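Removed from the display is one protein chain of the complex; every other protein chain stays in position.
Up next is chain A:
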């Protein structure tokens, strides 16, 4: 609850899902990553550089910029691929949402596991549409490109606002704020989760089932 949440909605064709999501997630992560911190003392550090890289999309008229870190890219690609699989399995015109959550860790004493406190959540709602012919695909290709451009500007606007960011940590606490597992870049701690919503989710039978379950769950 104590976190900002931004929602982006895209509707596109099945084969575009990969690239569109990568474009959005990478754009966000580009702005939420720093160079590696090199600590001199407990509270003093220098920051490494971050390279950027242009990526051209195959199925969309779009080029985006991402942090040039293959490791990061691999992680993101894996998450997106999982999401796409789940989306594909759920039915052809699936709807789903994938969310990128930035969080801070809070160390707890022994019996409890570390607590994750999210401070910003980006939710991308994906609506997959089916297109009939090549001409429509062509139009869609351009349209989605424009839409993504808008989204990127949107993201940058949100990020440009002076809003809460975790404060820079000391060396002992750097793991609570940043993901230090990558070699060449250091994004804020994040996790990617997804959820497939069946468009028939509120059918009568499921409602009844839920109703019975709810009433019995005393």
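Operating definition for what follows: contacts are C-beta pairs under 8 Å (C-beta built on N, C-alpha and C of every residue); 3 or more make two chains touch, one makes a residue touch a chain; residues count from 1.
The criterion applied here is as follows: contacts and distances are computed from a predicted model.
Asker: UniProt protein name for the omitted subunit, picking from "Ribosomal RNA-processing protein 43", "Autophagy-related protein 9", "Origin recognition complex subunit 2" or "Eukaryotic translation initiation factor 3 subunit F"?
Answerer: In UniProt, the chain excluded from the picture bears the name "Autophagy-related protein 9".
Asker: Have a look at A:85, A:115 or A:146 and name the one touching the chain we're not showing.
Answerer: For the chain that is not drawn, the touching residue is A:115.
Asker: For chain A, enumerate the residues touching the unshown chain of the complex.
Answerer: 1-4, 34-36, 38, 40, 42-54, 65, 68, 70, 104, 106, 112, 115, 117, 119, 163-170, 173, 176-177, 183-184, 207, 211, 214-218
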